[in-house]
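For this depiction, one protein chain was excluded, whereas all remaining protein chains were kept in their positions.
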Amino acid sequence: MKISARNVFKGTVKQLTIGSVNAEVVVELPGGTEIVSIITKHSAESMGLAVGKGVYAVVKASDVLIGEPHEPH
Amino acid sequence: MKISARNVFKGTVKQLTIGSVNAEVVVELPGGTEIVSIITKHSAESMGLAVGKGVYAVVKASDVLIGEPHEPH
Amino acid sequence: MKISARNVFKGTVKQLTIGSVNAEVVVELPGGTEIVSIITKHSAESMGLAVGKGVYAVVKASDVLIGEPHEPH
Amino acid sequence: MKISARNVFKGTVKQLTIGSVNAEVVVELPGGTEIVSIITKHSAESMGLAVGKGVYAVVKASDVLIGEPHEPH
Amino acid sequence: MKISARNVFKGTVKQLTIGSVNAEVVVELPGGTEIVSIITKHSAESMGLAVGKGVYAVVKASDVLIGEPHEPH
Partner (left out) sequence: MKISARNVFKGTVKQLTIGSVNAEVVVELPGGTEIVSIITKHSAESMGLAVGKGVYAVVKASDVLIGEPHEPH
């Protein structure tokens, strides 16, 4: 499936924490940047996520906020 | 303000498209990765966004999906 | 790509409205149920969306609210 | 309350998993389609969710992504 | 419909801007606090939104970020 999300980043699972309902996935991109994702425990298990597995981190453009380095004085 | 979002990426505005209600902001990270954001036109204008401006792209962890490289056969 | 989203619905583009920054896509599922999506104009164009095209509507579980039929008295 | 969300689907709770903070709700629509939702444990309890209860699954149009059946070659 | 969203605020439409696909709705709460919403143009029109109309602003808990007043030194 090709997805409409404008932001698709290829990386590797660096860390995986499974909770009772959700799971936290830390994805490391080439260069060392990390993206953290919360998905359902069910998804993490059905995808067979594990440290070292190659994955994509996917973000819809409408879910990206913009920040400025400094607050106005 | 320090924000709870786990994903905060420093970059530069590469492209800015202003619509009637929303605006599309393309942020280029060091290394050339691009992140696309949709924010309100009002926010883009009140922040004085312009090509070349230094900004942060901010994503809440619960808004990051995980994809696998290949569909199961 | 296989996606972590728990909700993936196969359907057909029934209606497409292109704005200046965003596009509205109405997807019709088998049986007649409709799902409405807002994506960027850029995504709609780069995917070559058009009425009649087969697509998936994808929703992350954390973006689904639950409602009750009647308000409490 | 009538809600602005474009996507409101009537169904029945098929499965309910309560975690420490969140809960996973599987809603079955007529015809057998399932929609999975993550809401807070507090909401699930205050709504009295239980298997068999009639509910609505509600999705904002800006939270729906579009996927294509095949990746480009 | 009673909704699972933990955040439901009663107010009045103070300002309404209709775009080609989306609409921006500024809701004023008692006390003067304003909440800004982006919904589809279609929803704004089908709900008959207009300045002065009584409405609710609804936010899912997983869509609320937390910020701290000062950045760390």
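In order of appearance the chains are A, B, C, D and E, and numbering begins at 1 in each one.
To be clear about the criterion, a contact is a pair of C-beta atoms (placed from the backbone, for glycine too) under 8 Å apart; a residue touches a chain by one contact, two chains touch by 3 or more.
What you see is a predicted model, and the numbers here were worked out from it, not measured in a lab.
Residue-level contact of chain A with the missing chain is found at 17-24, 36, 38, 62-63, 65-72. Mapped onto chain D, the footprint of the missing chain covers residues 1-5, 19-22, 40, 42, 60, 62.
As for the chain not pictured, it touches chain E at residues 1, 3, 5-10, 24-25, 27, 29, 31, 33, 35-39, 43-44, 47, 49, 54-69, 71.
Everything that follows uses one rule, which is that only the chains that are shown with their structure count from here on.
Interface equivalence for C-D, evaluated over B-E, A-B or B-C, points to A-B, where over half of the contact pairs coincide by residue number.
Inter-chain spacing, taken between the CA centroids of chain A and chain D, is 22 Å.
Residues of chain E found to touch two or more other chains are 1-5, 19-22, 38, 40, 42, 60, 62.
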